[in-house]
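Note that this complex is displayed minus one protein chain, with the remaining chains in position.
Moving on to subunit A:
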Amino acid sequence: MNYTWNWGIFLEPSPEGTGTYADMLLSGLSWTIATALSSWVIAFCLGSLIGVLRTLPSKAARAVGTAYVELFRNVPLLVQMFLWYFVLPEVLPGSLGSWIKQLPNAPFYTAVACLGFFTASRVAEQVRAGIESLPRGQRMAGTAMGFTVAQTYRYVLLPNAYRIILPPLTSEFLNNLKNTSVALTIGLLELTGRARSMQEFSFQVFEAFTAATILYVLVNLVVIAAATLIERRVAVPGQR
C-alpha cells in the first residue's frame, strides 16, 4: 500500500477557510448530536404513543398503530430520507412545498423528521413488548382501583414497561445516533459527511475515518454510561 500517513492533518487549515480539519469534524459531530437528540424526542414520544395504541382494547386503535409500524419499519431508511427530502416538498401544495425547500437548514429539519418517524416505529414495538410482558393482573389491578385507561397506563403500565425496555431502548438510541449518518445523502453536514469532505480535500482517508470512528465510539460510550446510570437510578428495590 502506497499511503503517506499524516496525523498532523487535523491541525491544518481546511480549505473552507474557517478553522482546521479538526474543527470541521467537530462541527460535524455537533450536527450529528443535535440531529440525534432532536429526532429522539420525536421517536420516543411518538413511539410511545404508537406502542400504547397497539396494546389498547380498541381494534381501531390497534390497526392505526400496526399500520404506522409496518409502514415506517418496512421502507429502508435511505429511501425514507429521499422521500422526505426530494418527494414530499413536490407533492405538498405549492406554497408549503417551496417553504420547506427554502428552510435555512432544510437537510437538518428533514433528517430530524425522517429519523424521528422511522425510529418511532421501532420504539413503538419495544414499548408494546414491554407492556405486553407485564402480568395481565397489573392492568386489571389498575382498572379495579378505579383508574381510567389513561391513568392505568400513566401510573401502572408505562412506568413498569419503560423499566423493562430500558436496555433495548438504549440500543435504539445508539442506532438512531448512528443512523444520522444516512442524512449525509441529503446534504446534512454531520460527522460522516464531514469526514468524507475531509478525505476529498486532503486525500487523508484513513485519518479522516479513524477520527470519525473514534468520535462515534466515544459519544456512544457516553450514552451507554448515561443509560447505566439511569438504569441504576430507576431500579426497583426487591426486583431482580
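By our rule, contacts are C-beta pairs under 8 Å (C-beta built on N, C-alpha and C of every residue); 3 or more make two chains touch, one makes a residue touch a chain; residues count from 1.
The definition used in the following text is that contacts and distances are computed from a predicted model.
J.: With one chain of the assembly withheld, which option in "Cytochrome c", "Aspartyl/glutamyl-tRNA(Asn/Gln) amidotransferase subunit B", "Glutamine transport ATP-binding protein GlnQ" or "NADH-quinone oxidoreductase subunit H" matches that chain's UniProt protein name?
T.: The UniProt record for the chain left out of view names it "Glutamine transport ATP-binding protein GlnQ".
J.: In the full complex, which of A:17, A:104 or A:146 touches the chain missing from this view?
T.: The single option touching the absent chain is A:146.
J.: What is the set of subunit A residues that contact the non-displayed chain in the whole complex?
T.: Residues 135, 137-138, 140-148, 151, 155-156, 159-160, 163, 236-239 of subunit A touch the chain absent from view.
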